[in-house]
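Note that this complex is displayed minus one protein chain, with the remaining chains in position.
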Amino acid sequence: MNVELSHIHKWFGSVHANDDVSLTVRAGTIHGLLGENGAGKSTLVKILSGYITHDAGTIRLDGKPVTIRTPTDALRWGVGMLHQDPMDFPPLSVLENFMARLDGGFWLNRRAAARELQTLAARFGFSLNPEAHVSELTVGERQQLEMLRLLSMGAQVLILDEPTTGISATQKAQLFAALRQLADQGKAVIFVSHKLEDIEALCDEVTVLRRGRVVGHVALPCPPEKLVEMMFGKVLSAPIKPHTVRDQVALELKDAVIRTDRFDLHLEHLTVCSGEVIGLAGLEGSGQQAFLATCAGVQRLARGKLWLAGQEMTHKPHRAFLDRGVCYVPADRLSEGLIAGLTIHEHVALRSPNGFFINRAHVQRLAERAIQTYSIRGAPGTLVERLSGGNQQRTQLALLPDPLSVILMEHPTRGLDIESTLWVWQQLIARCQQGTAILFASSDLDEIISYSDRVLVFSGGRVSKPLEARTLTADQLGYMIGGKF
Amino acid sequence: MAARTVRVPISQPGVYQVGALVAAVVFLAGLVLAVGESPLQVFAALLRGAFGTADQIGRVVNTLTVLLLCACGLVFTFNAGLYNLGIEGQLTLGAIATTLALRLFGEVLPGPVAIALGLVFGIIGGVLWGVLAGALKVYGRVSEIFAGLGLNFVAQGLAIYLVFGPWKRPGVASTSGTEPFGEHLWLGTFGRTEATPVSVLLALAAVAMTIVLMSRTYFGLRLRAVGQNPRAADILGVPATRQLLLAFALCGALAGLGGALQVVGNFHRLTPTISGGLGFLGLLVVMLANFNAAWVVPVAVFFSALSVGSLQLPLVLRQVDSSLAGVIQGVLVLAALIGRGLRQERAAHGD
Partner (left out) sequence: MATEQWVIVLATAVASATPLVFAVLGETLSERAGVINLSAEGTIMFCAMAGFAAALATNSVLVGFGAAAVIGALIALIVAFSAITLKQSQTAVGFVLALLFSDLSSFLGAPLVRIPGPTVPAFAIPVLSEIPILGRLFFSSDPLVYLSYVAIAVTWVFFYRTRAGLMLRAIGEQPNAAFVRGADVVRLRYLYTLLGGALMGIAGAAFSLNFKAGWTFRHTGGYGWIALAIVIFGGWNPLRAALGAYLFGILQSLASVAQDQFQGVPTQVLNVAPFVLMIVLLVVTSSGWLERLLAGAPAPVRRRVLQALHAAPPAALGKPFRQD
């Protein structure tokens, strides 16, 4: 089935996630969708699969305009999607997951379904035990199950969103062979990924998205430099961070294994010096968040050891890390970093406990000073959820105790305007000059290069060795984010 | 196409809450009309029943003191994000522990000392039951709702067992409870009413303590932080486990004290239904007061007056059962919840 998307628009609030996107996928081909974080790939395929609705534009299947507003619509037209996070039912068995759908008769015919599942699985060389519970399966097996279900429902268009994260090499080979076989049968396959390697190995054509827009469309094979350039689309800015690195070790990890819900991240050895800034690059969900949470003691190390300034801290609680001047600033300001329902004043009080009773006048002074120093647009009595994103971030920074040995931050400037961004980094660099080490994750490559001393790249369940930011080129970074270390 | 503007939800004047309240009152009036009585007469009868005589006022005050203690305790658990449905059990266990203390010491120690010991025992009993629910929640990951409900029945089962078993009245056991304690173990009263000054003082102290703890101390602030968002609180350095257990302990202590007062101030014995449903009523009070300690007082006064005032209803107006009080309380809280929900839903959808 040929798929034709034309002039698709989608807004989330004021964010234009898909801006006039047009795309044609021919039956019998595997079409790659490439792009970095927030490029709009997932939004586009979720629209095609009916999971979210588009604001404007048309979808044509085999030349015929169709209305897709719910997953049921999409399934009826033969469009099936494998979501990035498995959309299945862990406590139910493999067979029940296979049968959980609206098509088919009133009665569950277990025997027939099991037979169909086995036949389909055998065709692709998958091996799934129908009686096993999905909670016992690996991510790769759950993916196989979902794919077989979609095929048995007669999917003619198969969409896969970042399917190769967290699956084994064998499973990847099986997946690619299966997709090739499906394309050869005349199905259209849309393969969403940020990994150059996978796109090159699998796809016939590739469309590159950047900031919600289509920036290029090429047939493969094509030189990877070209893809990298389209993906990132610019020459990276130069490092501007002054030298602040001291030769004391602030944080050290050895033989660390960090568990995420999809994979285990291995880190042989890492030392972070006082005053040093380490940028964590890579597609979101590649383990940066788990890494930062682990360094803050919010998450436990699965294996290995961790030291702060020479003192072993493995398996110590978050409180102990806080006492040693380690602070974690999560990306999701309102669900993790700040407490909705409490005011700025109350946040300041929480951070500076002193005695049993709250000295309101004292806290008020502290809050006013913080508001002034950090130019927060709000009063001490303002509820944090009423602040704008930028002011929430300023509040988070204002809440950081002083002095600190290590700051662990996710997306320090996400959603901020240029002025606020510069201002945030001024504050952070001032901290470095006092000897604080900073580790931050960002999806903005400019930010990584500009402000880091060294960079760690996270991709596909792996993490690179630390790289000197000064000598790093855009190409190099692009390749590594694309999974080529 | 222009980019959508993002609307910030603004708290509108509570049209929905007022609307829900009006609907509630209309519904209640209709209900009374349906059984063939006049709403105004019923209202007058309720007022007379609650405040008509000094005796009745005394009874309102006694109910109010226990209700306030429970409600204050629940302010802590609600603010910690917990539905402490186990409050009835905490109340009952407080009463059982007090009875135990009075049986042990009532005849060997001077009356006031025994009563004081009884109050302390009551507090300990309530704390035990509260912390048990807390431990099940924190360490056993059992929902405090189901654990609490279960523990209520266990506590009540224990009370029934004691009343009919080891502590039964000489002669024949009966649902009216254990043998009443001697008058030296009764709390002194205001004149000839049933209201006891000690209860009033304790309840007022509890209210003051709750208001101060919730609004002036780090303890209250941490409790609210954990209740609003345990994960963010943890990242900001407030460990949830301790706060949750403390909330359960405090609530248990206050409810246990309430149970103790039921024994030494109201019933002077242990009965199988010693809690009188005041724990559950406390939950309604705090929900209607929107979890705010200061608002708890007027709501509790109103609810106590309703509960006591309604007892006379069937005598005055033949068609109206005393359960009307519970109906009014329930309908008001339900209306408040739905009104709040409508407003939030509206705010979330722009206009």
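Chains: A and B, in written order; residue numbering restarts at 1 for each.
Please note the rule applied: a contact is a pair of C-beta atoms (placed from the backbone, for glycine too) under 8 Å apart; a residue touches a chain by one contact, two chains touch by 3 or more.
Small disclaimer: the values here were computed from a predicted structure and weren't measured.
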Among B:A45, B:L69 or B:L85, which residue is in touch with the absent chain?
-> B:L85
Among B:I160, B:M209, B:V301 or B:V316, which residue is in touch with the absent chain?
-> B:I160
Would you mind spotting which of A:M1, A:L92 or A:A340 touches the chain that isn't drawn?
-> A:L92
Omitted-chain footprint on chain B covers residues 31, 35, 83, 85, 136, 139-143, 145-147, 149-154, 156-157, 160-161, 164-165, 168, 173, 272, 280, 283-284, 287, 314, 319-321, 323-327, 329-331, 333-334, 337-338, 340-342, 344-345
Since one chain has been left out of the picture, which residues of chain A touch it in the full complex?
-> 49, 51-52, 70-72, 75, 81, 83, 87-92, 96, 99-102, 104-108, 131-133, 136
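Keep this in mind: only the chains that are shown with their structure count from here on.
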Taking each chain's mean CA coordinate, chain A and chain B are separated, in whole Å, by 47
In the complex, go through chain B and note every residue touching chain A.
-> 1, 3-6, 8, 216-219, 221-222, 224-225, 228-229, 231-239
In their complex, what parts of chain A are in touch with chain B?
-> 9, 11, 13-14, 16, 55-56, 296, 298, 317-319, 322, 328, 330, 335-342, 346-347, 349-351, 353, 355-358, 360, 386, 399
